[in-house]
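Note that one protein chain is taken out, while the other chains of the complex remain in position.
Labels run A and B following the written order; every chain starts at residue 1.
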Amino acid sequence: MTRDNDYISKQKFMQELESYRKGSVTRRHFLNVTGLGAAAAVMGAAVPGLRPSPAFAGDIGDRVIVATWPNYHDPENFEAFTEATGAHVQVNVFGSNEEMLAKLQAGATGWDVYVPTNYTISTYVEEGLIEPLDTSKLPNYDGSAFDARYAEAGSVDGTLYAVPKNWGSTGMAVNTKHNDGKPISSWKEFFDIARDKFTGRAMVHDYQLTTIGSALNYYGYSFNSVDENELADAEKLLIDVKPHLFAITSDYQPSMRNGDAWLTICWSGDGKQLNTDMPEIHYVLGREGGEIWSDYYAIPKGAPHKDAAYALINFLMDPQVNAKEVLAHGYPTADARTFDLLPEALKNDPILFPAQELLTPLEFGAAATLTDPNRAELMARFKSA
Amino acid sequence: MTRRTRNWLLLAPAGTWFLVMLIIPLTVVFIFSFGERAPAGGVVPAFTFEQYANLPARWAAFKNTMTLAPIGTLSALLIAYPLAYYLAVKSSPKWKTILLVLVIVPFWTSILIRSYAWIFLLGGRGIPALLELVGIEGVRLINTPFAVLVGIIYGYLPLMVFPIYVSLDKLDKRLLEASSDLGAKPWRTFLQITLPLSIPGIATGCMLVFILLMGEYLIPALLGGGKVFFVGNALVDLFLQSRNWAYGSAVAVTLVVVMLITVTVYMRLINRLGASREDVSIM
Partner (left out) sequence: MRLYAVCVYLFLYIPIGVIALFSFNAGRHASQLQGFSTKWYGKALSNPFVMDALETSLIVAFTSALCASVFGTMAAVALQGIKGPIRAAFDLLIYVAVMIPGIVIGIATLIGLVTVFDQLNPLIAAIWPNGFTPPKLRMGMGSLIAAHTMFLMALVVIIVRARLAGMDRALTEASSDLYATPMATFRQVTLPIISPAILAGFLLSFTFSFDDFIIAFFVAGSETTLPIYVFSSIRRGVTPEINAIGTMVLVVSLLMLITAQLLLQRGGKKQNDSR
């Protein structure tokens, strides 16, 4: 790396960020030009996460296996980790929390680190599938640096089981071109327009929490309700909407992009990506509520490479490393130390960091939704209807 | 070493393998199908027919599978037969091998990636956009049963072409010549000689495709947009979303029983049609 790369003007940075988001430059190019890559280059030796610490004192083994979501990490961070510790990072990707829980329950162990969402953690604790975390092995973790809202689900009964990775919201993405340039702003409008003007153009997620939750929001019920009558209403709505839906899928970006679908339940990071490339697609939060969520790092019980798991989580907790992660996946971090390192444009982004009054009605998913047999069976009936 | 011991030794690995990887797992599924769902998912042992009583809740999935699997098999047969006939009887020997290989090559790309290509082709920017150019508007293809059918035909065509090709290729060409020498019209030659002789191939191809279709999961999941639901999709959801092992096991047992009955009846019919069982089971 030449010296020229060490400095970059703010304007140039914005240009680069924009073209990186549009996909016209690679991440490596972006990081090099903006100097963020320099951090990675010296990371092996310089960052605190990789200084010899108790977790690194011994040999941590040659591998660590991570169960996570697709496109959720910066591969260069993992390379840097391997370089520093000798442990290779093997990544497995999952489609939903339900699937992750199902596989762990089925005893499909072998993962060292996994990425559960807030509402699942207490169930893992009850099922005895998760390991309490030893903070002395995570010197980079500073509980006080995190916004408590996005960190509290990691502790159950005062014991720390998981540390926050990043958070996001679940709202809806709407292509305003087909609605006279107007976005919509509530789940009521979502399901009404889906059966009317947008028939055959709307999509809902392929797992219970957000799809049933949004249908509950339609009636003004709690996103997390497990009340039988309220669920029956939600089921009626969903089955009524089903023939009008374009698809039931959690991979909604392609059909939003090619114009087949105009409306979808959407995660904020995807909403951001869609809006950046196609400004007519707006990301909005439902007025009645919706989901706010936080993903965590945790270690499943029986992890075969526990030392390496601690080393990796500790490494990813390092603000410099985490900032690179945020640039890669585009979701907001709850770590104030990392937040300070992010470019201004990202910090002020209205999609990623919505105004407080918009966030207020949102709810964190509740553990009960995950284990409630009625919600699971409702989703299955909706899909097979 | 006697012949007996030798045969035992030769059979031992396969036998053990079948015991551990087939008999034991299927027995466990059978036992679990009489159990109950554990509160957090999984199964608690019990002896109840509750799961079987609940089967009508997946009626739509069975109905979709039992209609689209035979339709898909027949469509694949109708498209594959003329091609197999062309390859075996009409194409020049020089090109034959290459043309055959070309049928199998798409098979080498993951079915996942190929189905993804169809998502594009059947989506708004694909075939419907072309149709709009010629004035046919508002055609919806993706996420319909039709899209699933196209995916099925595309995915399983080679499996249908090959057995039919093999049976037609074995056919003695002199028979056809004799038939036309005797003044038979081409379609009569076809109906009375070619078609009957190719029945083993047709039977094998149909059975192969039908079996695979009955357990299909990926094509409906990718091209049906979650709206065209097969038993396979219901099973994946039961094990990976609702984590209801007991009910899932009951659905799995029912699927296997339905298949055993269908395929056995089918084989009987074919055998009556004159193809020997040995022929049918040659893949």
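We adopt the following convention: a contact is a pair of C-beta atoms (placed from the backbone, for glycine too) under 8 Å apart; a residue touches a chain by one contact, two chains touch by 3 or more.
Because the structure is predicted, anything quoted here is derived from the model rather than measured.
**Student:** Which shown chains does the chain we cannot see touch?
**Tutor:** If we consider the entire complex, the absent chain touches A, B.
**Student:** For the chain left out of this view, which of B:Leu77, B:Leu141 or B:Leu235 touches it?
**Tutor:** Once the missing chain is taken into account, the touching residue is B:Leu235.
**Student:** Of the listed residues A:Arg149, A:Arg257 or A:Arg287, which contacts the missing chain in the full complex?
**Tutor:** A:Arg257
**Student:** Going by the contact rule already stated, which one of B:Ala40, B:Ala184 or B:Ile211 would touch the omitted chain in the full complex?
**Tutor:** Of these options, the touching residue for the absent chain is B:Ile211.
**Student:** Determine and list the subunit B residues touching the chain excluded from the picture.
**Tutor:** Touching the missing chain: residues 3, 6-8, 10-11, 13-15, 17-18, 20-29, 32, 43, 79, 82-83, 85-87, 90-91, 97, 99, 101-103, 105-114, 116-121, 123, 125, 154, 157, 211-212, 214-218, 222, 232, 235-236, 239, 245, 248-249, 252, 255-256, 259-260, 263, 278, 281-283.
**Student:** Which residue numbers on subunit A touch the omitted chain?
**Tutor:** Residues in contact with the chain left out: 22-24, 26, 65, 67, 69-71, 75, 78-79, 88-95, 106-111, 250-251, 253-254, 257-258, 270, 302.
Definition applied: only the chains that are shown with their structure count from here on.
**Student:** Please compute the C-alpha centroid of subunit A, do the same for subunit B, then give the distance between them in whole Å.
**Tutor:** 38
**Student:** Going by the contact rule at the top, pick out the subunit A residues touching subunit B in the complex.
**Tutor:** 96, 98-99, 101-103, 105-106, 123, 126-127, 200, 203, 206-208, 242, 245-249, 254-255, 258-260, 371, 373, 376-377, 379-381, 383-385
**Student:** For subunit B, which residues count as touching subunit A in their complex?
**Tutor:** Per the touch definition, subunit B meets subunit A at residues 37, 39-42, 57-58, 60-61, 119-120, 123-125, 140, 142-143, 225-227, 229, 233-234, 237-244.
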